[in-house]
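Only one protein chain is missing from this complex, and each of the others stays in its spot.
Labels A and B are assigned to the chains in the order they are written; within every chain, residues are numbered from 1.
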Amino acid sequence: MSNPAPEVPAVRLQGIGKRFPGVIANDNINIDVMRGTIHAIVGENGAGKSTLMKILYGVQRPDSGTIEVDGTQVSMGSPADAIKAGVGMVFQHFQLADNLTVLENVVLGAEKLHGIGGRARQRIVEISDSYSLGVEPDELVEDLGVGARQRVEILKVLYRGARTIILDEPTAVLVPQEVDELFGNLRGLKEEGLAVIFISHKLDEVLSVADEITVIRRGTTVTTVTEPSSVTARDLAELMVGSELPRASSEASTVTDEVLLSVQSLSLPGSGARPLLDDLSFDIHRGEILGIAGVEGNGQAELVEAIMGMRERATGSIRLIDTDLSSASTRQRRESGIGYIPEDRHRHGLLLDSPLWENRVLGHQGRPPSVKHGIVDKRAARQDTLRIIDEYDVRTPGPGVLARALSGGNQQKLIVGREMSGDPILLIAAHPTRGVDVGAQAAIWNHIKTARREGLAVLLISADLDELIGLSDRIEVILRGRFVGSFDPSDVTPQQLGSAMTGAGASA
Amino acid sequence: MRRTTKIAALLSAGILALTACGSDDPETSTDPGTGGESTTSEETEAPQSDIMVGMAYDVGGRGDQSFNDSAAAGLDQAVAEFGVTSQESEAEDGEAENAREERLRTFADAGFNPIIAVGFAYGPSIGVVSAEYPDVNFAIIDDSSVEADNVASLVFAEEQGSFLVGAAAALKSETGQVGFVGGVETPLIQKFQAGYEAGVAAVDPDITVDVTYLTQVPDFSGFGDPAKGKTAAQGMFDNGADIVYHAAGGSGGGVFEAASESGNLAIGVDSDQYNTADPSVQDVILTSMLKNVDVAVYTYLSEVVGGNVPSGVTTYDLAVDGVGYSTSGGQVDDIAADLDAYKQQIIDGEIEVPTAP
Partner (left out) sequence: MSSARLVSFLLGLLAAVLALVAAFAITSLVLIIAGDPVGEVWGEILTFPEQRNLANIINNATVLYLSGLAVAVAFKMNLFNIGVDGQYRIAAFVAAVVAGEAWLPGYLNTALAILAAVLVGAAWAGIAGLLRATRGVSEVISTIMLNFISTSVVAYFLRKAAVREEGSNTLGTREIPEGSRIPSFSIGDGPGTEIYGFIFIAVAAGFAYWFVLNKTRFGFNLRATGQSTTAAVASGISVKRMTIGAMLISGGVAGLVGLPILFGDSYSYGSTFQSGLGFAGIAIALLGRNHPIGIALGALLFAFLDEQSNPLQILVGVSPDIVAITQGVIVLTVVISYELVRRFGVRLEQQQVAKADKPVDEPKEVTA
């Protein structure tokens, strides 16, 4: 897809540098994005993709380097400047008001362009038609699915006159079928002469849609691949990591007959008529990893919190070996042997402004070595933190630094190490490798697999279908709070799972 | 931190030295007052201007349009007539008990003598400090709990003045219903209420008196909240009262407003409020119960200047015109004879006015 030389790139980044203390930001980034192409930027988490996009979208100013749009050097002090220069951004988390219509959402903040009435509606229909986005201006956003909302976001950006569109991890929230639709839309955009910048770490998707791929590692551009057909996902991954990379692959089954966790008729009423969890029953055996697949927001988070005792209105029975935990407190559940890696480590897993050793105590306030007879044993806690730092390869100067100072991967390794201490019977791992780098990911997978071999029961929730398939012994698909299909990971494809997750496929 | 303090201290000490020549140094002139065995008779032989009066106000201080101001007026008069010098200090809201003591001690240490404490809140402090400085003379207004040779208690027969304005209200009322708005429910203000009610009853026992207090101790905001005063008075007027007497300090302005808006009358307190109130509400002020703190302060100081430092309790009552009623505006001229008759009866002891309701 390489175009002849003399053409001016839609966006040219030259020598972009941005330094933050302690975090890898950007250093000498050089990228040319041509009109009429989809340009993917890949890199592992923390490689500097987000910083780069923030710079391009005017949220942050670079310390060095220049940005050119259509051959003219621009200075972007704010998103408004970026939009003026024709650069628009679609965020991973949609920025739509649910209770407004599509029209209202689109014109909100851009009232000056085409008013808020008939002219605006006409313009929206025009855009929607010319890029086949299929957006109806008068629909309420709350009635739209995830894919449709994303199209509204894209339309919002086009409405504001963007000629270059940045999409930040747009497929993270989509099931495979929706991903295909999105890619169709993106190809429509590029055919109309727009430049699309596509940020992702899902390499198969990148390879299927991008015309050019730039790899970023440790804040700098490693290379730009102009012929995606010439590389494999593995090649790209190795470029991203800079070394051989691990895989999530299950080993020989260690599942036994012994039921460790037994959940019966677990329900959780919602605010409306539909319950958040609807009569879920399942067992997890010694040495078994049960994976839960589902589009986000279908009850995974509620399931985890119900088992952890964090949802007061949950009903049903939960037994851990011989202990009935149905009405136990979170603390009692933890102390009877449940380890918990929460989905959002900043909100649920860590005290960011406390030192690591205090974070080691968190969740283990009732147990040695950290607490004895109601008194916190600082020495023992520090000692045990050093053990975790060592065993789980947490990169830190010592147990006294604040959790905030650590990178995401190291924070997560600390959490895993903590939750594995005290020999848990059951580990609940919600998105255990979300937002961590590949190295930490491999380490965490290894720890989970090792523990499983030693007889741990694991409930694994993940949005990463490869991770689920690679680690689980059994996968249940959750949809609107109900289990809608049970799969054997050894003979299921991500596509099959995706169908079940959206309710399209037949349940097995 | 310590270094900063040192530097700052050094710096300020330097500036202090530079400015010292410009300011009157109180300490050089203090010696006669505190010097060892000096007695009061020696003091009077010294020139008049040697007397330095320390004035410790209650919260609000000079400019409160009320009680403190009245004391200040007496002081000003003494300064003008006798050439005494004076220094003032006022209490802060919610200050510590020992801050009041410290204020008195600072005056005493700086050579002020006599020291006048304005307000009953100083009662305990005067008790403590007067014992520490037996050679310094103290006066306290509105409190007579301390008995010492160097303490003069200046108290008022508020109930007697209130009796007269109560009688005035009863004589002027057309609806047979009058009101009383107290600032804060303290024993002191209850004296006003008791006298007022007795005055009303003396004229016509059938007249009802509505009574309300704006706040309760220890919340003293009732003495400085016109909005509260207005609401309370409005309620009384709506209820059928046509004259309201307030003993609520700064809150009284609201009472006058309420009277003005509803076309009724109000009675002022402490000073002749006809002269000090906003002109727009002047005509609703029937009369004011005069509590002549200024007279008490002036009299006390004149005696000090005269060489005869008073001690013990001095009650300012109708007989010595320490309390009374005002006639500005002329609204009570037609009943002045009645009121003066009551006054005489009280002075003669024919009527004994209660001090508690």
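Convention: contacts are C-beta pairs under 8 Å (C-beta built on N, C-alpha and C of every residue); 3 or more make two chains touch, one makes a residue touch a chain.
If you're wondering where the values come from, they're calculated on a predicted model, not measured in any experiment.
Asker: So one chain is hidden, and I want to know which residue out of A:R234, A:R313 or A:R331 touches that hidden chain in the complete assembly.
Answerer: Looking across A:R234, A:R313 or A:R331, the contact with the absent chain belongs to A:R331.
Asker: Which residue among A:V11, A:V69, A:I83 or A:V225 touches the omitted chain?
Answerer: Once the missing chain is taken into account, the touching residue is A:V225.
Asker: Kindly state which of the options A:F94, A:Y131, A:F183 or A:Y340 is in contact with the chain not pictured.
Answerer: A:Y340
Asker: For subunit A, which positions touch the chain that isn't shown here?
Answerer: 20-23, 215, 217-218, 222-223, 225, 235, 238-239, 242-243, 308, 310, 329-335, 340, 342, 344, 347-354, 358, 361-363, 365-366, 371, 374-376, 395-398, 400-402, 404-407, 410
Asker: Which positions on subunit B touch the chain that was left off?
Answerer: Residues touching the hidden chain, for subunit B, are 1, 4-5, 8-9, 11-16, 18-19, 23, 26, 54, 87-90, 92-99, 101-103, 105-107, 110, 112, 120-121, 123-124, 128, 131-132, 142-146, 153, 155, 185-188, 215-220, 313.
One rule holds for everything that comes next: only the chains that are shown with their structure count from here on.
Asker: Using mean C-alpha positions as chain centres, tell me how far subunit A is from subunit B in Å, no decimals.
Answerer: Taking the average C-alpha coordinate of subunit A and of subunit B, the gap between them is 74 Å.
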